[in-house]
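Have a look at this one.
One protein chain omitted, others in place.
Showing subunit A:
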Amino acid sequence: MGSWRLYAAVAAGGFRRYATYRAATFAGVFTNTVFGVILVYTYLALWDEKPHLGGYDQAQAVTYVWLGQCLYSTLAIQGGGAEKDVIERIRTGEIAVDLYRPADLQLWWLASDLGRSLFQLIGRGVIPFVFGALFFPMALPTDVMSWAALFVALLLAMVVSFGIRYLAALSVFWLMDGMGIMQGVMITGVFCSGIVFPLNAFPGALGDIVRALPWAAQLQMPADVLMGETDPLGAYAFQATWAVVLLGAGRLLQSAATRRVVVQGG
């Protein structure tokens, strides 16, 4: 029971840390809104050309765009969450301090990242989404259940997103420099999460592959859950499976790293 209080406090710390920079948050909201407007126009043209592309109608495509902008920083789709801190701490050797703490390394950073995600969702994500709903026709459900279903999908998406980035961060125990791996996180995140183009609309075999990868749990699944395009339970199962696999792999890699790797700087 006591340890839950600890992780809740870490999560609250993560939330407050990002809540401190109000001007930066406002700037992020503005930038996400501008990108949302640009993307919406191109998607409208695209769906004009080919209605029902990827099984969506125009209003659904617009909803998809704005949900993507809402989740862009929430899920750290191009990186920039807890993994950035972990990489920096491994590089400087400060990770040794973390390992001494009477808390689990993975859970500590998971809690911190969830706190960050929740703030980004409320502080940065909601406004562009509302802006989109006010100025463009969107396909939004009117029943509370669909929104509750979305929230569960989002929580799972946050865990999957952390799982991917935590694995990437741990690799720095061996690589020593996080530059390349952060680029990798960015490239795979942007391409495979469907922020550029809905995964449903990817052609042929490429589509089958990206829809099976863990990045599909981040934007595609929550979007489909919100718009009733998929059975929520199936989506949760997909997300939860990847969450367990990624966190499990992170746990294995973490124990290998802490057993075998000499911390830098000492």
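Here is the rule we use: contacts are C-beta pairs under 8 Å (C-beta built on N, C-alpha and C of every residue); 3 or more make two chains touch, one makes a residue touch a chain; residues count from 1.
The criterion applied here is as follows: contacts and distances are computed from a predicted model.
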Note to self: Can you match the unshown chain of the complex to its UniProt protein name from these: "Transporter", "Na(+)-translocating NADH-quinone reductase subunit D", "ATP-binding protein" or "Carbon monoxide dehydrogenase subunit G"?
What the structure shows: "Transporter"
Check: Touching the missing chain, which residues of subunit A?
Finding: 21-24, 26-28, 30-31, 34-35, 37-38, 41-42, 44-46, 49-50, 53, 177, 179-180, 183-184, 186-187, 190-191, 196-197, 201-203
